[in-house]
Structure formats: C-alpha cells, structure tokens
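Apart from one protein chain that is not included, each protein chain of the complex appears where it belongs.
Each chain gets a letter, A and B, in the order it is written, and its residues are counted from 1.
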Amino acid sequence: MIALTVALPLLAAFLLPLLPALARQFLGPLVLLAVAAFGLCLAGNALDAPSVVAIGDFRPPLGIVFYADGVAGLFVFAIAVVTLLLWPCATPNGQPDPQITRKHSLTLLMAAASCALALSGDLFNIYVFYELAAVAGYGLAAGSRTPAAQVATFRFTLLGSLGSLLALIGITLIYFRAGSLNLAHLAELAPSTLHDPLGLAGFLLILLGFGVKSELFLVNSWAPEVYATAESRVSALLAGLISKLALLAVVRLLVLVFPVPEASQLLLVLGMLGILTGELAAYRARDFRRLLAWSSIGQLGAAFVAFAIPGPAGLMAGIAVALHHLMVKPALFLLAERWGGNLAQLAGAARNSPIAAALFVLFALSLIGVPPLPGFWAKYLLLSGLAGEPAGLWWLAGLVVLTTTVVEAVYLFRIIGTLYGHQQGSVMQSRTATTGSGIFALLLVGTALSAPLLAAPLQKMATQLADTDGYVAQVISATITAPQRSGTAP
Amino acid sequence: MLTRYGSLLFATGFAFLLFSLFIALPMGEPPTLAGQAILNEAANSVGAANIVTSVVLAYRGIDTLGELSILFAAATAVGLVLGGQARAPRPSKEDGAGGFILQTGVDLLFPLLLVVGFYIILHGHLTPGGGFQGGVVLAAALVLPVLARPEESPSPAALAWVEGLAGAAFIATGLAALAYDHAFLTPLLGAGQLGDLFSAGTLPLLYLAVGLKVGAELAKLLLRLAEEGPAA
Partner (left out) sequence: MSEFGLVALLVGALGLIAIGIAGLVLARNLFRLVLALAVAEAGANLLLVLAGFRQGASAPIIEGGSTLHQVAMVDPIPQAMVLTAIVIGVGVQALALALAVRAREAYGSLDMDQLRARMEADIIAAAGTAPTTSQEAPSGARPLPPPLPSPARIAAEEPSS
C-alpha cells in the first residue's frame, strides 16, 4: 500500500495521453482520491507504529526503503487533497484548454513525486523524486504560455538545476565519507564519519540544493518572478505543497543524520534572513501575486526557524507552521486568480464579492496569528519553542518573528482596508476561485475548532519524527516478505 | 567589468573550496559498505552478470522508475512549451532533403542501428550497456532518416503509444510482484543461470521497457525540437 501511493499516480500519468477523452477527465481525480484514502490509512496505522516497506525485497542498507510514520501519512493525505483542490482547470477563461492532458499528466507526476519525497528513506532516492517534482514544476510554471512566464521559467530551471548540482555534489561527499545512502544506516554511521567539517559541508550543499524549492534565503530569487507569471493554481501548488515536501526532506536529514548544533544554527540563521527579507519585501510589494510570493518566503523562513529548534518541541512547531501555511497559501493564491495585479484595483472589491473578501480577512487574521485561528497556535508553538532555548541567537529569532508579525499585520490590514474602502476598483468576482478557497477556509475553521483534539496526534507525530533510534531499529529490522530468492548459480 | 571579475573570483573560490574538501577524502579507497555487500550477494540473489544492472533495476529499481518519469515529465513539458504554436512549414524536399550519400548511408545504417540498439538493451544484464544506452541508439535510428528525408518522420502518435505502454509495462511488472506477496518491484521468475541470455528473472523485460520508453521519448524530444526549423 505504501508503494502504491507513488506507483498509481505514475501509472495514471503515463497512460493519460493514450486514453479516450472521457476517461482522461476522471482517471486523475480518482487516483488522487485513492491516494488520499491510502494516506489516511497510513497516518492512522502509523500512530500505533510506523510501517516500513523494502522496495524490491532487499534488506535495507542495500535496497531502498519507504518509511511511513505519522507525518509522512499526513503529508500523503494532504498532497492528494491539495492536488485535487488545485486540479488544473479544463476551461480557463471559458474556453477549453487544448493542453489540458499534458497539464494533468504533469500534476499527477508532481503528486507522485511528492508522496515519494514524504516516504522515502534513501538519500539518492529523495534526490531523484525531488528532481521529478522540480521538472514537473518547470513544465507547469511555463504552462501559462506567456512570454514572461517562459523567461521566468527558464531562470527558474537554471537556478533549480544549479541547486540540484550542489545537492548532487553534497550527496557524493556524504557517500564518499560514509559508504551508504540509506538514512537509517547513515544515522548509525554519522557520529563517527559525518559529524565533522566535511560532513557538514555535504549537509550545507544539500540544504542549498533542496532550499531552491523550499524558498530558502539565498536561492529563492525565482519565487517572485514565477509566482507573478505562472497560473495561480500552479503557484499555489509550488508554494503550498512542493516547498513543504522539500522542507520535509531536509528535516529528515537534519534529524536523523545531522543532529548537531552547527547544522541547526545554519538552518536558524538562513531561516531568520528569509523571514526578514520576505516580510520586508512583501511590505513594499505593489501587486497581489508578488506580495503573496514574498510573504510565502517569509513564512517558509519561519518554518526553517521552527525546525531548527532541537527536539520534539521544535518539530511540532515546524509541523504546525508548515501545515498552517499549506492550508492558507494555496487559498490565497486561488483568490489571486481574479485579484492578481495591482493592489490598488482591489478598492471596494468587498462590495462585488463579499464572500471572497470575507475569506481573505479570515486567512489574513490566521496568518497574523489571531487566536483562536490555527495561525495563532503555530506562532505560539514556534515562540514558546524558541523561548525554551538558551538566550542568544534563539531569542533573537523570537524577536525577529515578533517584529515581522507587526509588519505582516500592517500590510495585510492595508489590503483589508482597501477591500472594504469606498473607492471603486476594477476587479470581477470569480465563482471557482471562491469555491476552492472556501473549502480551504472550512478546513482552517475546522482545524481551529478541533485544535484541542489535534494536539495529541500532532505531539505523537513530532515525537515519532524526532525518534532517531526508533527509525533506525524499524528500518534495519524491516521484514523481508520473501526469505531469500533462491539463486541457482553454481 | 567589476562584476565579471567578482564572478570569476567566486567560481575559483568555490572550486578551491570543493578541492580542499575532496582532497581530504581517501581517494581510491572508499568505504563502500553498501556497495561491497551488493557485490557479494548480487550474483546469487539477482542473477545478473552485470552488477550495475542489478543495482539499476533491482536494488534501486524505484530510482529508475523515477528517472523514467523525469524523462516523461521533460518530454511532456517540452510538448507543453512548444506544442501550442502552429507548425513551422516543413522544409520542402528540395531544400530539406539530404544528398545521395546521406540518403544511402542512412538506408544502410538504419537496420544496423536497430539491431545494435536492441542487442545492447537485451544484453544489459550481461555486458556493459542496457536500456538507457540502447534506447539512445534506437532514438538515433529513428531520427537519422528524418535528416535524409524530412518528409518521412515517424508518427508522433505511434511514439506516444510506445512511450506510454512501455512505462506502464515497467510499473505493471513491479505491481505483479505484489500479487505474489512480494514488495513492489521485486524481481520475479528466479535468478536463472548466471551469464545466460535468459537469466536474472524479470530484469531483461524491465530493461526492454526502459529501452523502448527512452528511445520513443528521446526521438519525440528531438523531432519536436527539429520541427522548430532552422533559425526559428
């Protein structure tokens, strides 16, 4: 069942162009529904005990393993649901899109790669599926087919390939030092082979490489260009989903292989710089899409800061921040489908589309962190985690988070003021966008109402994610279904 | 000018940094923990004389699946980027066709290339080579005639069928293992006699699927780029 979450979307993507038109429309969503069900099962089972599958029945350090703990299951579920909500629209602007099958194929490939990223327990396998998500992302980003989108995607492709190159060099370095690629095996080997400047250099290279998609400071210059030119749904997928999966891969590496203060501090400093640059640039932004792009860089910076905090507390804060962003940012990008462009033209838009405006207010309040919305709990966990660490860099990070919250509040309330202002702008309403983000809003409110219920499973997931010994024991003792294939070689 | 020197300085510095990192490593004596274990048992448990093939298709089979998907994603994305425009008019026979030497040479080479391509694919578990290398030769065989006679290019629809079905066959072989209570992508059919053409279980079948898919995919990519015409 674990491997099916990857195999089924891939199979569907390969076969999609060959099918008759009617089947094409339904195959993708059906497969995604199945994946969502698998994800729920995996998350449910994993709360008792994580499950491991050795792909190809080879014992773990030799073959590749997929490891499904609570977080992985939750992310598989989230991938399927978010991809379904952001499924490429067959009739944008009213007329049918002749390229829609290709877009559907790429979206399915992206979903499969995301699931594999959440589950994989092998460093090079993570690299391969990260690349798959990246290539599908390039294709989708160029899918709006405007010249500006093509130039932006070209630059994105170059930066992404440079990042992959660095990540590959980092993986080479680690393999050269430790002689294995399995994360559990590496976790065992790390104290004697990787916790030195060489190993940390490898981690830094991989961090920069995977940081491209998770909008890490230094390698995020593509985000404002691509989000301003790509279709809103694609921006929502990239900002909401792919960034989180790249982040999760980095976090697994950090927790299992590099649980050393130097690595955490690296993450902390880069995350802090990301928050500062992102939120300040968002404050200056004049159009809606770029504002969302910059604020997304800021919030992913916050997620990096949260994951830098050692121990389950930091992981729990990180998961909360990431999941909150996963719900809010795609919804905002969906609103940008009609509201893209100059912020000034949003003047008085609340009168034309009161529901959309109300949804925006809800998401903005959650982003700022007004209780009892989930954003508040995410920020609360982050700040209390930071406060629990010794003074110095950690408290500085807390200060940065608090200060930028004020900046965030200023620019978001500025938009709310425009929306409910007296002037008349020029935006129309769009029903599909409102429906999509309405579902996200329901999810958000549901999370807010059930916050006390969700705390315990979330805590459990964070503990599981932090449990290196458990991970190693589970993977190394993974049961091989066949005793040993009998070779007949002499 | 200053930025150019700065960039050069950056590149040199980066190379020096990498050099100082890698020179500290034991060149020529890597630890090879997982690698040595595979070398010890691959011949018996998988049965392919070429151990790299065992790694590519058995031990790290899902990497290869990901790799095929990346090629598919790239070809689809290229189609998405280029496909929307009206075709550049195909060069007419006079200015596009190759001369006598090219046409005769292609006629002679075409069957040879096909044979070599399939040979490399089907012996991938015995000798150096395999689905990717053979697939590239197949793609060359398909694209070469287009140089000589631009009007006779292979049909994109046929290529799409080959590509889709080959990819599906790879996954279906992997899923078949589930029916026998094995994990996804477990090699089936027993290891066989080491060194025989029919050995290593499903590995040759997987490589055939890989070869067909890579060949169709690359041919499609090249034809798509060639359709753009000179100096678009």
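Following the convention adopted for this analysis, contacts are C-beta pairs under 8 Å (C-beta built on N, C-alpha and C of every residue); 3 or more make two chains touch, one makes a residue touch a chain.
Remember, predicted model here, so these are calculated numbers, not experimental data.
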- Message: Among A:D69, A:E131 or A:E408, exactly one should touch the missing chain; which is it?
- Response: A:E131
- Task: Check the options A:L4, A:L162, A:A358 or A:I416 and report the residue that touches the missing chain.
- Result: A:L162
- Which of A:V65, A:I79, A:A112 or A:L181 sits in contact with the chain that's absent? A:L181
- Item | Chain not shown, touching residues in subunit B | 4, 7-8, 10-12, 14-15, 18-19, 22-23, 27-30, 32, 34-36, 38-39, 42-44, 49-52, 54-56, 60, 63-64, 66-67, 70-71, 73-75, 77-86, 127-128, 132, 156-157, 160, 193-196, 214, 218, 221, 224-225, 228, 232
- Spell out the interface residues on subunit A facing the chain that's missing from view. 17, 93, 95, 97-102, 124, 128, 131, 135, 138-139, 142, 144-148, 150-155, 157-158, 160-162, 164-165, 168-169, 172, 175-176, 181, 225, 228-229, 284, 286-290, 337-345, 347, 426-428, 489-490
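Criterion: only the chains that are shown with their structure count from here on.
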- Residues of subunit B touching subunit A in the complex: 18, 21-22, 24-25, 30-35, 37-38, 41, 43-47, 58-63, 65-67, 69-70, 72-74, 76-77, 79-81, 83-84, 160-161, 163-165, 167-168, 171-172, 174-175, 177, 181-187, 190-194
- subunit A - residues contacting subunit B, complex: 3-4, 6-7, 10-11, 13-15, 17-18, 53-58, 61-64, 98-99, 102-103, 105-106, 109, 112-113, 116, 124-125, 128-129, 131-132, 135-136, 138-140, 142-143, 145, 150, 169, 173, 176-182, 185, 189, 193, 198, 201, 480-482, 484-490
